[in-house]
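Removed: one protein chain of the complex. Kept in place: all other protein chains.
Chain naming follows the written order as A and B, and within any one chain the residues start at number 1.
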Amino acid sequence: MAEKHKPAPMVEEVSEFEVLEIAVRELAIEKGLFTAEDHQRWTEYMHTLGPLPAARLVAKAWLDPEFKKLAVEDGVKASLEVGIDWVNSMPTQFGTPSDYCNLRVLEDTPKLKHVVVCTLCSCYPRPILGQSPEWYRTPNYRRRLVRWPRQVLAEFGLQLPDDVEVRVEDSNQKSRFIVLPVRPEGTEGWSEDQLAEIVTRDCLIGVAMPKPGQTANDPRPVRPAVNPYHH
Amino acid sequence: MSSSVRYKVMKHLEIVKQLQPSLHYETHAPAPDQIDNEHYRAYTRMSHDVGGEPDVPITWEEKEEEVWEHNTFVTCEVLAWRGVWNAEERRRRQNVDVGQTQYLGLPYYGRWLLTAARILVDKQYITVTELSDKIDEVRKRYE
Partner (left out) sequence: MSKPHYDREHHVKKATGIGDPQCFKGEAGPPKFKVGDKVRVRDLPDIFYSRTQVYTRGAEATVAELVYESPAPEDEAWDNTEKVVWFYSLIFKQKDLWPDYPDAFANDTLETELPERWLEPL
C-alpha cells in the first residue's frame, strides 16, 4: 500500500467518506430502518471485542485435554467457557450478521502448522478476536498466502522446517477460524493467565508462534488515521 | 495437473494479473471478435477472487481506524440486524458488484459505505434525490 499510494494531503477538509457515512446513517434512521439506539448498542458491543477470549481459549486448551477436545470438536460450545456466546452475546440474539456462528478451532501439532486467510473478502472471527488487522485485509496477503505460504510466513518471521505440513485455511464461507498453536517449551507450570498472555492475535491467525517473553505482536509500521476512532 | 480445467485456471491467473485498474484514458468497448473466451472470463471475473494472483512482497502494516470506518461497519451490521440485507448480499455488492476498479481502488470500508448507500436506493428505501440532498446538506454543516 505505502509504495503504491501517495499519502492523502493533510487538509482541514471533511472527506467524502465522512459526509457519506453521516448521510447514510441519518437517512436509515429517518426512514425507520434502524434506530439511533440500535447503532449505539452495536457500537457498545464492538467496544467489548478483542483477542483476549481467544487467547484464553487456547490457554485453557493447553491446560485441560478434555477442553482441548471440546474446542476442536465444537468451537462454539467451547467459546462459552471463555464468555463468548456466538448466538446471544450480541444485540441480535442470532449472532453477528457478518461472522455467523460456526467457529472452528484448528489444532497445530509439531508436524502441522495452520495459517488463516480469507481470499474472497476478509472473513475474521470478530466475536472472539476483535477487528482484523489491516495487513490481513490487503489483496496482497490474500493473493499470495494460498500459493506461496512459506514465503509469506517468512516475511512475518516464521520459518518452518520442510517436514512440517503448512496448512492454509482459506476461510471462504460461514465458518470462522482460530489457530490453536502448540504450547511452547519453557512454560511448564504456568497459570492460565500467564499462558494467555503469550497467545497474541498473530498467533491466533497463524502468522506467529507463541514464545515465553513475547506478549505482543511483532512491531509493524502503523498508518495513522486523520480522525482516529478510540476503542 | 493434466486436466484442461487446471490449464485454463493457470492461464486465467496469468491474464488477470495484467488486468489492473487504472485511470484509463482510452479503453474502448471492443468488437465481439476481439474478445475470445479467455478474455471474456477475465473481464467478467469476480473482483474478489484474488487467491493465487502473483504479487510482490509489501510492508505489512497495522492501521488506526477512522471514526467513519467504525461507524460504517456498525451501520452495515445494524442494517443486517434489522433485515435490510444479509451478509452474503453485502459481500456480493461490495466485493463483486463494485467492479475491479473500485474494488482495488477504494479503501476497504469505502466499499462497505458505498454499498450501504446503494442498498437503500436499490431496495427503494430512499430515492437518489433524497440521498443527494442529504449529502449536500451534511457537506454544508462543515462549511
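Assume contacts are C-beta pairs under 8 Å (C-beta built on N, C-alpha and C of every residue); 3 or more make two chains touch, one makes a residue touch a chain.
As the structure is a computational prediction, the values presented were derived from the model and not from experiment.
Asks: Touch as defined at the start, partner being the missing chain; which of A:172, A:187 or A:215 qualifies?
Replies: Considering the complete complex, A:172 is the one touching the chain left out.
Asks: Which residue, A:13, A:66, A:163 or A:188, contacts the hidden chain when the whole complex is considered?
Replies: Per the contact definition at the top, the residue touching the missing chain is A:163.
Asks: Touching the absent chain: which residues on chain A qualify?
Replies: Interface residues of chain A facing the absent chain: 76, 86-88, 92-95, 100-102, 104, 119-120, 146-147, 149-150, 162-175.
Asks: Tell me where the left-out chain touches chain B, residue by residue.
Replies: 1, 3-6, 8-10, 12-13, 44-46, 49, 51-52, 81-86, 88-89, 91-92, 96, 123-124
In the analysis below, only the chains that are shown with their structure count from here on.
Asks: Cα centroid separation between chain A and chain B, in whole Å?
Replies: 22
Asks: Would you pull the chain B residues touching chain A in the complex into a rising list?
Replies: 48-55, 57-82, 84, 86-87, 90-91, 95, 104, 107-110, 113-114, 116-117, 120, 125-126, 130-131, 134-135, 138-139, 142
Asks: In their shared complex, at which residues does chain A touch chain B?
Replies: The contact residues of chain A facing chain B are 1-3, 13-15, 17-28, 31, 33-34, 38-39, 42-43, 46, 91-92, 96-98, 100, 117, 119-122, 131, 133-135, 137-144, 146-147, 151, 155-156, 170, 217, 220-229, 231.
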